[in-house]
Structures are given as C-alpha cells and as structure tokens.
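Heads up, one of the protein chains got dropped from this complex, but the rest are sitting where they should.
Up next is chain A:
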Amino acid sequence: MSLIFEKSIQERGLTIFEACDVPIIELPVAQSRKIDLHLPELSENDISRHYTQLEKKTHGVNDGFYPLGSCTMKYNPRINEEIAGLSGFTNIHPLQPETTVQGCLEVLKTAENCLCEITGMDAVSLQPAAGAHGEFAGLMLIKAYHENRGDLKRTKIIVPDSAHGTNPASATMAGFEVISITSLADGCVDLEKLKAVVGEDTAGLMLTNPNTVGLFDKNILEITKIVHQAGGLNYYDGANLNAIMGIVRPGDMGFDVIHVNLHKTFSTPHGGGGPGSGPVGCKSQLAAFLPGLMVTGEEFFAFFKPEKTIGNMKNFYGNFLVVVKALTYMLTLGKSGIPEASRHAVLNANYMMAKLADCYDMAYEEHCMHEFVMSLSQLKKETGISAMDIAKGLLDNDIHPPTMYFPLIVEEALMVEPTETESKEVLDHAISILKRLFTQSHENAEALHQAPIKTAVRRLDELNAARNPKLRYLF
C-alpha cells in the first residue's frame, strides 16, 4: 500500500489555524532553515482513509486472541481510556503550582499506595516510563545503596540465563558486570551455582518469579537469603506479576527492589510498542534513593525529592496518563478483584496446557502459573516443523502467536500466556487450531512452511532488511 508521502498532492491541506492576530515576525536569514521540508499535503479524508487502511493491517487485542507470553495481552478496559482523556488530566501543565494539581497528586499518591500493597514494598516511584526503564532505575538504586555505604567493590549483578533480555542489558547500563548463571531445566535457580558465584563483589541478583518457564520457584526464600547473606540485594522483574497479585508479594519473598509493568499486569494498552509505565518500588532502606519526585500528604498533597535520590530517570513525573489508566483498573478490581484476576490467569493457562499436553511437549510437566512453555524440538525433528512455522500457521487463523524462541533455555520454545480476560470458547478455539496445526505438521508440512498465506504480506526477507537498510522514504 502506498506511503502517506506518495499520496501527497501539492497545495492540498486542512484549514486548521486562524490568521495571526499580532504583527508577524520572521527569523533572520542567517538563522533560518534553507533545506526543503517534505511533509504530506493531504485532505482530512485522505488522512483518515490512510490510517483506516493501516489499522486493518494491524492485529490488536481487540482483533482476536493474543497469547504473547511475558507480555500479558489482557483486555484493555475502555473506561480507563475515557478517564485518562478527561480534560482535568490531559490539559494539565506539568509545572503548574501544587495547589492547582491536587487531583494529579492524588492519582500519583493513590497509585503509589496500591502498588506498595500489591508488591509488598515500602515506597514506589512512578517516574520510569517502561519496564526496562524501571529495571535501570532499580539497578541504580542498588548501586546507590552500596556506594552510600562506601561498599565500592560490589560491581556484579547475577542474572540467570532464563531471564528476560532487558535484565542483563539494564545491568550493563547501570555500570555493572553481568554474571550469567545457568538455570535448571525447569527455569528455577540452581542453588549450588548461585552459592558458587555470590561473594563480596555481588551487588545483587535479578530474578522473575514465576520464572520464564512459568513455574514458581519454591526455593525463593532460600535464594534471596543466599544473596542477602553475601551482602547483595534482590531485584524482582515484575514482568510476570499477573500470576500472583493478591496471592503472594515479592516483598514477602525477600526482594528489595522491584519494577512493575503497568502496561502488562495493570491493563493499560501497549499502543503498538508503547507508551508503557514501569514504576520502581523498594524496601524502606532504599527509599531515600528513589528517582524523581514522590508525593506526600493525605488531605493536601505535595511533592518531595527523596533525600539521596539517584536523580531524574526522565523529565517530569513519568507517563502520568498511563498511571491514571492503571489506577482506574486497580480501583475497579479492588481487594477481591485483583487476586481473582491472577487466579483466572493461572486457571486459563493451566487449562490450555492440560488440553494441549497430548500433542505438544511441555518444557515442564507440573502445573504452571500464568503462562507455560511448549518445546517443539521433537516435532521439528520428526516433521521439520519449527516453532516459527506453527506461529505463522496461527496467523492464518487470526490468532496472534505466542512468544517464540524464548526463554533461551528451551529449544524451539513457544511461550503461551492466555490471560484472565479470555473466555473458555476462545481458549477452546485456539486449542483446536493448535491441534490441527500439529496434525498438519505430520500430514502436510509443506503447507505450513508456506504459512501465512492470508495475511497482508507473506514471510519477510529480514536478512535483506538488515543488510541493505532502508529506514526512511526518499523524496
């Protein structure tokens, strides 16, 4: 389909702005732009149709099942959008006097309180803009904590090989050396390996629990104790919080620092890649280091800067309107609804896993938490059909594929996270499709290698895209 620039016709345009009602000033020639500026010239109808066509080539949660593991593609409630669109939130300048933004501060304070209670932490900063940003902030807290104690030799962060890729990348950004340890087959921490690497240079351990194979690490208290005894801190990657909200709290597992993804667990939409929001929380001994401004007060709210803050993670107070959506969600579900969401997320995942276990090999046979991992390694050996082929086959059935080839410790992995907002008939339909694809792998593998055939485009030449990068339209 044509690019918006190819639809542009000179002299076409919208009538948006009224004439200038003050004397017009122009920039001195020496300071003005001399090069051309190509932007589309279109009617409003042209623009509307362009994006409407593009929307049709986009699969969102509203288009169908989206069991993308570790991404928690639950339904994004519309009331959240309506509330975040209120003029009393959207038209507020970030540098207004405190007396004129009491509602915004109440939103921040209430969200901080809810997240502290759900995670078992003592303080939360809402400034980080996404999960990885929260991780980076959390690691900077750990760094500041050790530096403040004059303990400068703690330069290493331990990361299991089953971890999300952001974990080691965040540790590097914070200036740590990453020590990768191999996990057990079930994705759990190998206690002996952990004991062997902790020491006086350990700054901390990064972990997600349930782990990326979808299992709750039952040794968690011992794991966090080993790190604490070595003088390190424990970091909780909140990407997998949807399994345990209101059931068990990272703060009670021995974690000192956490980030949560409001755009996963707390139902705010992903927007095709963002904006998200990644609040960072911590225990009281780290609270003085939190980034940005925090809110204090009960009747009148005021900002304060944590005493030994690591500084700003970004300008202003985080992705505020995303926080509004997440708070709307948390208050809607409340005390009973929050754990109920997690219980059903876990129920849905186990139902799918149980129904698929007669075809597909599971990375681990135990009950899973909110997601499970299938390994197609045997299927590939027998039929040549890979995780990629099954994923592409799903596309022809209007189902977004699970996360592919992750975690790295499972060969030919497909990681399935149905979430609690999908009904039994949606799950049953997806199960039947997955079974049909399994049968097809044995009977007509070639057809699956060709999939998808019904989508806007077929499989792409990704190698060419990287070798001969074309990253913009040339006029």
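Just so we're on the same page, contacts are C-beta pairs under 8 Å (C-beta built on N, C-alpha and C of every residue); 3 or more make two chains touch, one makes a residue touch a chain; residues count from 1.
One rule holds for everything that comes next: contacts and distances are computed from a predicted model.
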**Fill in**
Looking only at "ABC transporter permease", "Oxidoreductase", "Probable glycine dehydrogenase (decarboxylating) subunit 1" or "Branched-chain amino acid transport system substrate-binding protein", the name UniProt gives the absent chain is "Probable glycine dehydrogenase (decarboxylating) subunit 1"
**Prompt:** Of the residues listed, A:158, A:189, A:258 or A:333, which one is in contact with the missing chain?
**Reply:** A:333
